[in-house]
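I have placed the structure first, in the form of structure tokens, so that the comments after it can refer back to it.
Of the protein chains in this complex, all but one are displayed in their positions.
As written, the chain order gives the labels A and B, with residue 1 at the start of each chain.
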Amino acid sequence: MKRYFRELSVLFAFLAILLLLAFRAPEFFQPSQLLSMLCDAVPVLIAACGMTLVIVCRQIDISIGSQFALCSVFAGLTASSGLPMPVVAFVAILCGAAMGAFNGVLVAGLGIPSIVVTLATMVTWREALRWWREGEFVSNLPENFQWFGLSQQVGQITIIGIAILLFLFLAFALKHLSAGRFVYAVGSDKEAARLAGIHPQKVTFAVFVLMGALTGLAALLTAVRFPDVDPKAGQGLELKAIAAAVVGGVAISGGRGYLWGVAAGVLLLSSIAPALVFLHLQPQWEKALQGLIILLAVAADGWRAVRKKD
Amino acid sequence: MTNHSPTDWKAFFLRFETLLIAVLLAEIIIFSRTAENFVTTGNGLEIIRLSVELGLLALVMTPIILTGGIDLSVGSLLGLCAISFGKLWRDAGLPPVLAAILTLLIGAAAGGLNALLITRLKLPPLIVTLGSFSLFRGLAEAITRGVDNFTGFPPSFLFLGQGYFFGVIPAQLPILVVAAIGFWLLVHRTTFGRSFRAIGFSPEGTRYAGIPVDHRVGLVYVLSGVMAALAALIYVARVGQAKADAGTGYELLAITAVVLGGTSIFGGIGTVHGTLLGLAVLAVLKNGLTLSDMPSELAGILTGVLLLSVLAGEALAQSISRRRKQSPPTPTISTSPKPQT
Partner (left out) sequence: MPTKSHRALNPYPLYCVQSNALNNQRHHIPMKTLLTTFLSLCLVFLFSERSSGADKQLTIAMMPKSKGNAYFISCRKGAEQAAKDLGVKLLWDGPTEPDPARQNEIVETWITRGVDVIAVSVENREGLSTALRKAKEKGIKIITWDADAEPDARDFLINQATPEGIGYTLMDEAAKALGDKGEFAIITSSLTAANQNEWIKYIKQRMEEKYPDIKLAALRPCDDLKDKAFSEATAILNSNPNVKAIMAVCSPAVPGAAEAVKQSGRKDVTVVGLGLPNENKRYVKEGITTGVVLWNTEDLGYLTVYAAKALADGTLKPGATSLAAGRLGELEVKGDNVLLGKPFVFTKENIEKFDF
């Protein structure tokens, strides 16, 4: 219990918000509203899972916002050129994985600090996309693009379902597959991991590729919610993902983090905006509240650590 | 930087700053041929004028990164200070000078928040400033309800951002010059500033050496807040309006300038003149491209490419030079206790 104090308190905070809404604004719980809110949370959840792996590995990736936008646009273009949806999905994920691989080569191969690499790639990809599309949407998408051709409700449930399945798989893999343990090992102590026979560089590279692939998937699942693709999509995703991970208990110094804590973090942070709207409060407080939650969460960690030292 | 005899020409030419100067010269040569009115004093002064705000942020980011930290919140703080200034002037009716002083204090207080969390609670600066990045921007948006825009400032204030001394020298230029000299002296000539690099190498070691690490690190974050506020004032004066989205993305540009200038992101290595060179490279690039009728996005792309090539090149060089040394890699067993999970 004490071990999971952080994750549980985040979950509690989320439930508290739900309780508040149940009393003050029960119309929040309409199925259409809940579905759309969960669909909004899907890309953040998927990205946060990938980001957890990156952070556990003692790296960081702030380029996923730009990756997201590029993957969405490529998915849209693939769809508008008439290729079937499975190909579109493959293209989106592949695109993300390729960009992740590029990051990975520079970080793992050349040893350049990941914050600088991903800063540079973030700016480069974003500006390249802006230059190419000039902000134009990708339209003329076939009928079966939006909601995968299903009805809106079924489509939303599909999106949420895919995200949940992916999450469960990742949580399982991280805990029980040795590949998952390698990530924690490299994040805890690179040298020890190396001596134990793990290749830190390969693990780091793989983590970045996976982050990219997950970003591509998140991009796909968001793009299909609309009839055209917005090249500005995904702005700020990296911060939301890092915030959710940190709030959910992932340590920035590496080696510690539970995915279900991250899920709680995602839920908490995603529920703030709709809660503000339904409680008739100023929706502009969302960013400030999110920042406050991040600071509180991290301060709580720090305070406990400082107290322990005394 | 390491000591080397001035007559060691090879080492001199291979220094990081030399590379930057070469890049800068290349840019100037190329743009002088492709761009309209590029190599004129007017344009040169314009380049400096338009990069004063970023320059102030990059200057204060240098000591922060030297200590091994980072401050992602400066851009958002710029926005918060901008609208604070607007609100103090318009809604509280204060004269611009008083409002400006109060704004600087607000910046200091915000920097102080960062400082407190980083030094007292020993939190990683990346996460603290990520949180304050959200918090400051969020406060700015909440106070202005996302839409409020302060304009109509008196011409005496607008002179700060739009005026010219003797018709030629932009009004904000002296501020940048003073700040640049000030920061250079601080980082390179005072014991206070020189301890930053020591802190970057090893905070514990510096602490054992008797230096008040917490105080100094805290102070530099407060200074960051003040610089953000100053940059906000110049920004508002230049653009003529104060909106909550002021300064978006500036923190990343500042970090780019600093890293491009040769400062290591881990701390311990770096110079203020390097940052100024990095800033010059970026500003000239952006200006030259626009004057060459190239789209502004190209500046961003080339910035990213430049940053990557410089760092990649350096990393390659290091791995080559390491492999050239004959000694086989010795396994180093860390003597540190494992961090508890």
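Observations
One rule holds for everything that comes next: a contact is a pair of C-beta atoms (placed from the backbone, for glycine too) under 8 Å apart; a residue touches a chain by one contact, two chains touch by 3 or more.
Bear in mind the structure is a predicted one, so any value in this text is a computation, not a measurement.
For the options A:90, A:148, A:226 or A:303, the residue in contact with the chain missing from this view is A:226.
The residue touching the chain not shown here, chosen from B:74, B:88, B:171 or B:265, is B:265.
For chain A, the residues in touch with the chain missing from this view are 27, 32-33, 36, 58-60, 111, 113-115, 130, 133-137, 139, 152, 190, 226-227, 230-233, 253, 277-278, 280, 283. Listed by residue number, the positions of chain B touching the unshown chain are 1-2, 4, 11, 14-16, 18-19, 22-23, 26-27, 30, 33-37, 40, 42-43, 46, 50, 67-70, 118, 122, 124-126, 146-149, 151-152, 158, 162, 199-205, 217, 235, 238-241, 243, 246, 262, 264-269, 287, 289-298, 302, 305-306, 309-310, 312-318, 320-321, 332, 334-337, 339.
Methods note: only the chains that are shown with their structure count from here on.
Between chain A and chain B the centroid-to-centroid distance comes to 28 Å (mean Cα coordinates, whole Å).
Across the interface of their complex, chain B is touched by residues 60, 106, 110-113, 115-117, 119-128, 130-131, 188-189, 191-192, 195, 239, 242-243, 246, 252-253, 255-256, 282-292, 294-295, 298-299, 301-303, 305-306 of chain A. Those residues of chain B that touch chain A in the shared complex are 70, 117, 120-124, 126-128, 130-139, 141-142, 144-146, 252, 255-256, 259, 265-266, 295, 297-301, 303-305, 307-308, 311-312, 315-316, 319, 331-334, 338-339, 341.
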